[in-house]
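Left out: one protein chain. Kept in place: all the others.
Chain lettering (A and B) follows the sequence in which the chains are written, and residue indices restart at 1 in each chain.
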Amino acid sequence: MDNISALLGGFADVITPMNLLIALLGVIVGTAVGVLPGIGPAMTVALLLPLTYGLPVEQSLILFGGIFYGGMYGGSTTSILLNTPGESSSVVTALEGNKMAKTGRAAQALATSAIGSFVAGTIGTMLIVLVMPQVVDFAITLGSPEFLAIILVAFVGTAAILGSSRVRGFAALLMGIALGLVGTDFVTGQQRLTFGSPFLADNIDVVVIAVGIFAVGEALWVAAHLRRRAATVIPVGRPWLSRADWGRSWKPWLRGTALGFPFGAIPAGGAEIPTFMSYLAERRLSKHPEEFGKGAIEGVAGPEAANNASAAGTMVPLLALGLPTNATAAIIIAAFMSYGIEPGPLLLTKQPDLVWMLVASLFIGNFFLLVLNLPLAPTWAKLLRIPRPYLYAGILFFASMGAYAVQGQPFDLYVLLALGFVGFAMRRFGPPVLPLIVGAILGPLFERHLRRSLQQSGGDISGLVGGPVALVCYFIILGVLVWPLVARLRRGARGDDDDADDGGDDDTPSGPVSTSTIPNWG
Amino acid sequence: MTVLVGYVPTPLGEATLRAGVEEARRRAESLLVVNMSRDDVLVDAHRAGSDDLDRVERDVAELGVDVEVVRIEEGGDPADALVHTAHERAASVLVIGLRHRSPVGKLIMGSTAQRILLDARCPVLAVKEDGG
Partner (left out) sequence: MSTEATTAPTRVRDRAQYGLCAALALVGLVVIWDATRIGAATSSNDPVGPRAMPFIIGAALLVVSALYALDVYRGGVGEQEAGEDVELGHPADWKTVGLLAGAFLLNAVLMEPLGWVISGALLFAAAAFALGNRHHVRGLAIGLALSLITFYAFAIGLDVNLPAGILQGIL
């Protein structure tokens, strides 16, 4: 087993007192910030990015491993203790978790979530070790046309599948790609969309985009709709599980892991679908179906495991292909780029030590998480009492510090505020945030592969469809784009037994009834 | 006239409530229970849940005291809110809980109880933490 020995090498690199301390720091800071209301894992990682600027690459990757899993776990604490999930992936956890907390079983809900996250994280990280090198072996044979097609799948997937409205998803995606265009063309050195400003010639750093859209946008949005009431706190004891709870939890953990990992690994899979599927599966398989809706422990154990396993799964396309499949992964790619590391299939061959070290630190971060969170849960819950003015002032404080630290230019702060207002508008009008970030990160890569493949074919368009992989990708894209149309036509063909509401066909927009339907596309 | 109790869902709050009930009986007046929570935090440990307030209302009514339970959710300052309500409802006495604090704690946090003692226009009955 080559991978295993490489992984052990990674462990050997990580396990020094200094590095372990950094991993511990990452887990603590990641969890603490993740618990804070209004801050999800993606914003946690974005805000903490500047922490890593001064560190050597290796140590900052270790820090990231801790922050990544810590931020993931922190979010679920809030959704259990309050019925307000910060992330769409913790929505399902809140369903049963909050009911459990209300009936005095907060400690058990937190425990099954912490241990389930550990189990899923460990298995998931092990699966990374097994799967990722295979994907790399395959990906390394791919040329630019294939990569172009894969990136297109990621584009269409994030824009069309996630979120509720396709046209809004594509609007966000195109805005992101347009932001990615700003700067100096890498082949010809021509300035694009810089409007003569020397500051823009250097491209807008992805970190600035992410912090602006996530952090500043969120702060402005919250400011416009500040909730002016407190919620009742649910007292938390030290998390523990009884024998019966263990017995009811371990199977959901494993099933959740099995569901979560593959969804995390495919582009545009995300954590929403597997967590929801896990919830449905547990409700069907449970011996206590009557408890569902009143605080069934299976309904926390399964989705939480699925959530963390999908987080682990995202590391596969991230490390093997350089594709971000969720917001947190997108920021990690931004972090890689700020170190001049280009994630992609070449990373494992060029810098294998780095990759295995990151994987090893994921294991270690995951372990620290378990050790820390069981005793510290009551402490984390106290963080919810930070007054909102201080909390959001703190977010702006760290956001401007991070954005300035990228290049040491006050100009970036103005860009940050402008992007904050873009983020505000997106929260107001509904275009999802993820496609914009993905577009900004993958847009330049997309153009590079486009130009390279046409260069190889001497400008012949047919050079874009090179090989079976690209063909499969284009078929998938076609399927995703055409499917809603087909579904609508089939529904139309079945006749009038359908709800009148569903009749919002492209060519018959008639009367007030059909206007109440929102077509998928256009 | 009424007896006003500042209630929080803690052991001290329950002790304060008991003292308030006693006071209301002694004076043969009604009891007004006020729970105040700050409006600028996500969760406030001093905010009593609806079930908690229902229980208070039921328990006190069972003891034969005329009771009204009010929750104040706007404003960030419990001292202001209590003093203002006491004045508004012409309370004959204001019953509050007094936590034990270290000298350093007093210096940093200021004291809600102290502000109430100074600002209230009616007599204030302070209940000490150790069942006193």
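Everything below uses one rule, namely that contacts are C-beta pairs under 8 Å (C-beta built on N, C-alpha and C of every residue); 3 or more make two chains touch, one makes a residue touch a chain.
Predicted model, so just to flag it, every value in this text is computed and none were measured.
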Contact list for the unshown chain, restricted to visible chains: A, B
From the list A:197, A:351 or A:407, pick the residue that touches the absent chain. A:407
Residue of A:178, A:337 or A:376 in touch with the missing chain, whole complex considered: A:178
Check each of A:378, A:394 or A:492 against the chain that is not shown and name the one that touches it. A:394
Contact with the hidden chain (one of A:262, A:430 or A:492): A:430
Against the chain that's been left off, what residues of chain A make contact? List them. 37-38, 50-51, 53-55, 78, 82, 84, 86, 164-165, 167-168, 170-171, 174-175, 177-178, 181, 185, 187-188, 190-193, 195, 216, 218-229, 387-394, 396-398, 400-401, 404-408, 410, 413-414, 416-417, 420-421, 424-425, 427-431, 443, 447, 450-451, 454-455, 458-459, 501, 504, 509, 514-522
Would you write out the residues of chain B that touch the absent chain, in ascending order? 40, 42, 76-77
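As a convention for this text, only the chains that are shown with their structure count from here on.
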Express in whole angstrom the distance between the two chain centres, defined as the mean CA positions of chain A and chain B. 46
Residue numbers on chain B that touch chain A, as the complex places them: 37-45, 47-49, 52, 73-74, 76
Show me the residue ranges of chain A that touch chain B in the complex, using the header's touch definition. 37, 81-82, 228-233, 384-389
